[in-house]
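Every protein chain except one is present and positioned as in the full complex.
Think of it as A, B and C in the order they're written, each chain with its own count starting at 1.
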Amino acid sequence: MPDTTKQLNIAMIGSGSIARAHSNAFHQVAHFFEIPYSLNLKVVCGRNQSKLEAFARLWGWAETATDWENVVARKDIDVVDIAVPNALHAPIALAAARAGKMLFCEKPLALSLAEAQTMAAAARDVRNLVWFNYRRVPAVAFAKQLIDEGRLGQAYHYRAYYFNQSGADPTKGQTWRYRRGEAGSGAIGDLLSHSVDMAIYLNGEIAELSAMKHTFIPGRDVDDAVIVMARFVNGSLGSFEASRFGVGRRNGNGFEMYAAKGSLGFDLEDMNRLRFYDASDLASLQADRNILVTGPGHPYSTNFWKPGHLVGYEHTFIATLGDFLQNLAKGEPFHPNFEDAVKTQAVLEAVEASAEANNWVKLTARNRTDFGNLP
Amino acid sequence: MPDTTKQLNIAMIGSGSIARAHSNAFHQVAHFFEIPYSLNLKVVCGRNQSKLEAFARLWGWAETATDWENVVARKDIDVVDIAVPNALHAPIALAAARAGKMLFCEKPLALSLAEAQTMAAAARDVRNLVWFNYRRVPAVAFAKQLIDEGRLGQAYHYRAYYFNQSGADPTKGQTWRYRRGEAGSGAIGDLLSHSVDMAIYLNGEIAELSAMKHTFIPGRDVDDAVIVMARFVNGSLGSFEASRFGVGRRNGNGFEMYAAKGSLGFDLEDMNRLRFYDASDLASLQADRNILVTGPGHPYSTNFWKPGHLVGYEHTFIATLGDFLQNLAKGEPFHPNFEDAVKTQAVLEAVEASAEANNWVKLTARNRTDFGNLP
Amino acid sequence: MPDTTKQLNIAMIGSGSIARAHSNAFHQVAHFFEIPYSLNLKVVCGRNQSKLEAFARLWGWAETATDWENVVARKDIDVVDIAVPNALHAPIALAAARAGKMLFCEKPLALSLAEAQTMAAAARDVRNLVWFNYRRVPAVAFAKQLIDEGRLGQAYHYRAYYFNQSGADPTKGQTWRYRRGEAGSGAIGDLLSHSVDMAIYLNGEIAELSAMKHTFIPGRDVDDAVIVMARFVNGSLGSFEASRFGVGRRNGNGFEMYAAKGSLGFDLEDMNRLRFYDASDLASLQADRNILVTGPGHPYSTNFWKPGHLVGYEHTFIATLGDFLQNLAKGEPFHPNFEDAVKTQAVLEAVEASAEANNWVKLTARNRTDFGNLP
Partner (left out) sequence: MPDTTKQLNIAMIGSGSIARAHSNAFHQVAHFFEIPYSLNLKVVCGRNQSKLEAFARLWGWAETATDWENVVARKDIDVVDIAVPNALHAPIALAAARAGKMLFCEKPLALSLAEAQTMAAAARDVRNLVWFNYRRVPAVAFAKQLIDEGRLGQAYHYRAYYFNQSGADPTKGQTWRYRRGEAGSGAIGDLLSHSVDMAIYLNGEIAELSAMKHTFIPGRDVDDAVIVMARFVNGSLGSFEASRFGVGRRNGNGFEMYAAKGSLGFDLEDMNRLRFYDASDLASLQADRNILVTGPGHPYSTNFWKPGHLVGYEHTFIATLGDFLQNLAKGEPFHPNFEDAVKTQAVLEAVEASAEANNWVKLTARNRTDFGNLP
């Protein structure tokens, strides 16, 4: 059906480990999702020319480039994918948006709420995506489905955590992720941002919060750990904890939800599983169900392998991209986009503000969602 | 209500570790079960006088004795509880039965099927009990309830295992449990007997089997490990494995059952839990439920503590005794009794025969259940 | 050894479900702990005479009484055990202390910090105990041992939670536990108090905290849920969450600890297990160990049953009492006592204050520990 297949030319800015996951998704998406697009890996842009060439050869990028400003201005580019340190998200996104490109951007969207709002305003007229890829873990998407079906009922508690041990070795911490100028924050932007995006996805927006943060290693200028108490707009209580000092956890991104009709639990280290307690079961049979979310009836189970055949980390990127492209084809909205990421950024900024002032911070509709009047 | 409470005078033969569990049950049963009996711990019988006295003082036995033949003949004894090495079960039980005593006996009932049949015949007119205590793990009793309610449907597979590491240290093995003359067998009588009793309880009798056994330590005259393949009378397939060389397992007594409408799983090392998969659930919600079997609606949950408050090893003895005494009061049958234990012994004997001849052995109705014409 | 055994006459005030667990412990302690005391269950005191008599008969209390003031003044009483609603703890304890009795008191110790301080001051010259029984879960005591041995190193995060679903049914909530006058608070005193005692036990005192609380059911005058962020004196970050709206959890009292050399995890619903991650293992073998804390080498494993043979809820009371009596015999201090409970009460009061004022509260050495100058 070549007549119905549109070519999409992609430029990716960045060639680090996350760029590897993106490249893989570009390669794999058409194998698992029916999409009327052919993705051309046109150009990958980075700084180290020899590493860049090896990367391009490995992942099939047709060209390499070292000047992103040129790249995002090229006429033959349809999509700009931003996979660089956080401080570069805004300049690249703004330039690419001006050039009318579709935008894919790594998380967190920006260094600040104001920056995020500016980016979202600039991107208003282009299709865009933020790589909060964990929404597309099948088990997480299934949790969302159960909630939307009303199987949980009124929410009482939403608890999120994200622990890894990346910061616990004091001899490390020399990468951009530990420099405020490039990363904006530490565990907050790196880990908590995922938790907040997932919380908003599953449980809606946050009305107010109080937070604390801490840096265990003297001299580091970003936070190593953060704790947040919150009230959601839906009346439930929230707690969040994220840390790079979770010794023993490698990618411990999880949540629990307690609600009137049941409860849910998820942990990324066992990402094919969802725990679901259904309080409408016969009392003696009520228990956590340990659901293997690989079908039948589960999100993405018809895209990937047969029931009982697991998916992994990379499939979250593939599914994000697959949904985006299917939505694009149908002219439907895609989430999470820049506007969604503004909401998350508003929470992150409130977390920082609260942690610095040691007080509660309200999130108004304005700082949550309204960026319409910004320049 | 002293008028309705009958005194039961108990003699316990044995003062080892299992006698400790029995003594505890005698003390505790009235605290958790409504029974119209008052248990008098009259006399404990053993060989080592000084240890015996300490045991009697600790557990409140009124007297000590060293000659079991005198004890079981005493007029003032109502119940004889046999908690000694296997080889002594038969002589004590036969003498006590002749004296008209109620009989409680440790498992396995006997050294051989013939001996077990003789014991059951002798005990026909006295109330009796065999301490296959794991039937009364609440989670196991709940499994039975689910099966009896038809929630599992036609059975396909019943898989049992019992692993501990008791035999793996070659410097040990000096106790009676490693001497054929006193124990009759090794893992077969010690561990497999529990699995077989539980299998018959949950899945019915075995029609035929093939077995292998093995002794890892040269010179030991009992089996260290045994494996059995079987067909149950109900048409399901059975597999059993028991070993004292299960390094890392302390009390790994478990089963799995797969059936038309669901499946079950249990492990004694997490004894307050039952796994139950209900194939009648909505397909996308089908999963192992990890049921905490402490109520509401669970066996023994009104006897012991509140939901979420766990029970332990000793409660299986208390519940066995509680049920026995309640059945006694009502004139109802109690299981597992000597006749039940004969069925288990028939399986154990078939296992030994099969393992020695390397062939399949059929269990006829006769050797399974019929001991009526034996002397 | 009758000459070395001292009689201890006990009066228990209360005959509800917790009094049942206490009675059981009084009965069982000598079966599992070597103690030079004989406990006489002298008198149980309650309000409903007919229920009280049944209770006394069942648990072997020699007498019943309905006036606790008379009881605590009796010359023939050595120990007063307080197992009544919270509001009565103080008057009974103060009267019993004046009468020179040993004091056992249910948790939380008091309705307020001031009351707790007064009680601790009054009890200064009598041996005393507070039933924070979960310190004596073998797995919790083993966690403490690992920490004390230096196997965890510098603490980074201590996370506690206690969820049950006791409050989620709006038609319930008519018991004293939902009335501020009798209970003092809701989830805070009922659940969080256990978490705080355990946290202080394992990770030391709290320096400052910020809290929120919430009541889901309109009209209830106690909190249904509470969340706390904290800094411990040792520099680690703390988070606590307790709720009666944890639908699906029956007794979900757990903690996680992340530290420089490893991490720990515990949940009361699987109380025989401790998760321990040892970062000093070979990197490829580092993982959560799922330790079955039943011996060998584990706390209380020589008191109760053999390795692999589980203990349950009631053993935490038995072990608390066993340790108390052994410490008494040796003239050693026992913990947790009233002074320990004052520290916990100080935290609870700070939690309430913070939640009402929406700010951070510092816990000074004074309000943590100093009650010496109080009337």
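Convention: a residue touches a chain if its C-beta (ideal position, glycine included) is under 8 Å from a C-beta of that chain, and two chains touch if they have at least 3 such contacts.
Quick caveat, the model's predicted, so the values are computed rather than measured.
One chain is not depicted; across the entire complex it touches A, B, C. Within the set B:Pro138, B:Gly246, B:Gly322 or B:Pro336, the residue that contacts the chain not displayed is B:Gly246. Of the listed positions B:Gln117, B:Ser210, B:Asn251 or B:Asn290, the one in contact with the omitted chain in the full complex is B:Ser210. In the complete complex, the hidden chain is touched by one of C:His27, C:Arg179, C:Arg220 or C:Arg289, namely C:Arg289. Within the full complex, the residue among B:Ala168, B:Leu285, B:Ala329 or B:Ala353 touching the omitted chain is B:Ala168.
Mapped onto subunit A, contacts with the missing chain fall at residues 17, 21, 24, 27-28, 30-31, 58-59, 164, 249-252, 268-273, 292, 294, 304-315.
As for the chain not pictured, it touches subunit B at residues 156-157, 159, 161, 163, 168, 210-212, 214, 216, 225, 227, 229, 231, 237, 239, 241, 243, 245-249, 258-263, 277, 279, 286-288, 358-360. Although one chain is not displayed, its contacts with subunit C can still be listed: residues 142, 276, 278, 282-292, 296-298.
By our rule, only the chains that are shown with their structure count from here on.
Among the remaining chains, the Cα-based centre furthest from that of subunit A is the centre of B.
Centroids built from CA atoms put subunit B at 55 Å from subunit A.
The mean-CA centres of subunit A and subunit C are about 42 angstrom from one another, to the nearest whole unit. Centre-to-centre spacing of subunit B and subunit C amounts to 36 Å, using the average Cα coordinate of each chain. Residue positions of subunit A touching 2 or more other chains, listed in rising order: 286-288.
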